[in-house]
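Quick one: structure below, then a few questions.
The complex appears here without one of its protein chains, the remainder shown in place.
For reference, chains read A and B in written order, and residue numbers begin at 1 within each chain.
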Amino acid sequence: MTTLLILVPLIGLILVNLPFKNARRTTFWYAVMLSLMQAYIVLTSDKIIWEGHFDPIEEYFKFNLKADNLTLVMLLSIGIVAFCALMVAKHMIKDEGDLANFSNLIIIILAGMNGVVMTTDVFTLYIFLEITAVTSFIMIAFFRDKDALEGSFKYIVLSAVATVLLLASIALVFMVSGGTSFEAINRAVHANNENLILTAALALFTAGLLIKGGLVPFHGWLPDAYSSAPAPASVILAGIVTKTTGIYSLIRIVNNVFGFSGSIKNILLFVGIITIFVGALAALGQKDFKRMLAYSSISQVGYIVISLGTGTELGLIGAMFHLFNHSIFKAQLFVNSAAVEKQAGTRDLDKMGGFSKKMPFTGLTSLIACLSTAGIPPLAGFWSKLIIIVALWNSGHPVFAGAAVLASVITLGYFLVLQRKAFFGKLAEGYEQLCEAEFGLILPAIILTLITVAVGLLFPLLSNNTLIPMSHIF
Amino acid sequence: MTMLDYVLLFMMAGFSVFAAVRRSLLQCAFGLAVVSILLTIMMFRFNAPLAAVFELSVCAGLITVIFVYAISLSRVHTQEEEQQADHERKLRYGVLPYIIVAAGLVIYFLQAPLIFTAPPSQAVNDVREVLWNQRLFDIIGLLLVIMAGVFGVVVLFKEKDANE
Partner (left out) sequence: MTDQILLYPVIIPVVAAIIALFVTNAKGVKEGLTMLAVTANLIIAVMLFNKEMVFNMPWAGFGFDFSLRLYHFSSFILLAAAGFGFLVGLYSIAFMEGKNSLNQYYSYFLITLGFVNGAALAENLVLMLFFWEGLLLVLFGLIYIGHKDAYPSAIKAFVISGVADVCMMLGIALTGSLAGSLNMTKIHLPLEGLAIAAFIFMMIGATAKAGSMPFHSWIPDAAVDAPLPFMAFVPAALEKLVGIYFLSRITLDLFKFTPESWLSTLLMVIGAVTILLAVMMALIQTDYKRLLSYHAISQVGYMILGIGTGVPAGIVGGIFHMINHAMYKCCLFLTGGSVEKQAGTTDLKKLGGLAKTMPITFTCFIVAAASISGVPPFNGFFSKELVYDGALERGWIFYAAALLGSFLTAASFLKLGHAAYLDKPSGKQEVKEAPLSMLVPMIVLAFLCVLFGVYNPLPLNNLIQPILGERLEGHNFAGFPHSAFLVVMTLVVLGLAYLNHMYGVKKTGKGSGASDHIHYAPGLKGIYAMAERRVFDPYEIGMKLMLWLSVAARFVDKAVDWIYEVFAVKTAESISYWIRELHNGSYAVYLMWSILGLTLIVVFFLMW
């Protein structure tokens, strides 16, 4: 099954681009089907099919892919967010050829991210990170307007730095371990305690992934890239791409490959707390809808990293859970911003006002997502933040726990600003003709809202059945 | 190391400087590709086929080309600006040899404690063997990178040609 998740998109990609009549027209639907199938398979499948025993395809290709619980959660998020991005693309990209191209890119990025989350080899991880990154550059610059090119360019430059760091790190590791699989490196780490080269390799790898994840102070590219990208690209970028390439890889590398040490924990805690505050405070002053969301995204990623920094089992659960929740509600907020941008033609918060009256679904769903992000019970975000704060407290970091609580107040603050300016109050002048976006554009928002609400309400069930078993991978 | 290795090493250094200072994108790409090929040859000569495969994978040139193309999209310079930039670039790379020498000296005198257990010797030495049996998945990955590049070119250059 793991192999198929790479091969099916790849083969399909080739097929839909063959010069047959109408082949390109099917691209979009093929991409939709892929993303939905992926989410469906993850949700309904038996655990056994992920282990790959007695699977002829797996036996033949020997890709050495692995899917544990952590991977499955990521695969699910990838499927859901890719679907939503496609729905947004359908309504935001009018030209049929453009739409087909965009769908092609989504298929590639889908396969790329699947590879990232399933691989068990650092070099393969690197290659798939590159696939995802290259596809993201193209997606951001898709319409070739000046801002987007600039955003894409910044992303490329910082990504190149990350690439160099990752490659250097892999080279250093290779010197010691003689192999690039997670297992070989892990063995080498255990055999060579306190090895300077391995420590340097870990430092470089961490720094590279922090760039990919957009953590402060490596975040410079992120606001420009997110806010200048076309709406569907923002959805998939903010929703899942940076989380997979940066944060998931970080969890994997720190937890399964190098193992937790005192210094990596401290680094992650410090980077996390700085990121939370810088992101939140920067978001507070933004006037642009998508820019505010971008800074908020930075801040939320800080929560994930700080939770990882505890190094405890609960902390890892919190990180993973917040990663999933954040994918869902951030993707949804970008869907909302797309709807607003399409209907109102502006992203400037100062020009908006009272849109809830004209766009009730968009207003309501964005409100729920904002509340969830700020950690208001009983929505999903509340539970993951609660776990993170408890994990911080239990692992002996009460100051960080307190700071995390304080930051969530700031989160609530800037989202209330957003809501007040965009959706509440009196209808802004000149928008009397404003109407709700088409159904296709509201649908992803509604689906994502339902997931947020359902995860929040069913958390008690999830905690025993899904979250606590998830920790068994650690 | 034989004489040939030294020659290869200096050729590689020369071509990388060439790639860095040339203004024409095509020449840059050419320089990088040559560097990549030279490096691969050197690695084979040092009995490290796995590393050679990695080198090929990474620097197949494609990623580089995409970088360069995308960067070229960002801004259009006037003639004067370009000359100015050209001049500055040459100045910047002029200091490169000094930096390298200084770094080498520092490493030499500090005797940095780079101690580690020796890697196990490579069992497989045939590049085809390595590529197909051990790194097949990476090839799939590269295939995807290439496709992304193709779509990138399609997307980013389509209308530009029409406009000009």
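Keep this in mind: a contact is a pair of C-beta atoms (placed from the backbone, for glycine too) under 8 Å apart; a residue touches a chain by one contact, two chains touch by 3 or more.
The shown structure was predicted, so the numbers you read here are calculated from the model rather than taken from an experiment.
Remark: the absent chain touches shown chains A in the intact complex. Of A:32, A:82, A:116 or A:158, it is A:158 that touches the chain left out of the display. Screening A:131, A:247 or A:267 for touch with the missing chain picks out A:267.
Remark: the omitted chain is touched by one listed residue; of A:80, A:204 or A:305 this is A:204. For the options A:284, A:416 or A:453, the residue in contact with the chain missing from this view is A:284. Listed here are the chain A residues that touch the chain not shown: 150, 153-154, 157-158, 161, 165, 196, 199-200, 202-204, 206-207, 210-211, 217-221, 223-224, 262-264, 266-267, 278, 281-282, 284-286, 410, 413, 459-461, 463-465, 468.
Throughout what follows, only the chains that are shown with their structure count from here on.
Between chain A and chain B the centroid-to-centroid distance comes to 30 Å (mean Cα coordinates, whole Å). By the touch criterion given at the top, residues 6-7, 10, 13, 61-65, 98, 101, 104-105, 108, 111-112, 115, 119, 121, 123-124, 127-128, 130-131, 134-135, 137-138, 141-142, 144, 149-150, 152-153, 156, 160, 167, 170, 174-178, 188, 191-192, 195-198 of chain A touch chain B in their complex.
The residues of chain B lying in touch with chain A in their complex are 51, 54, 57-58, 63, 66-67, 70-71, 73-74, 112-117, 119-120, 133, 135-138, 140-145, 147-149, 151-152, 154-156, 159-160.
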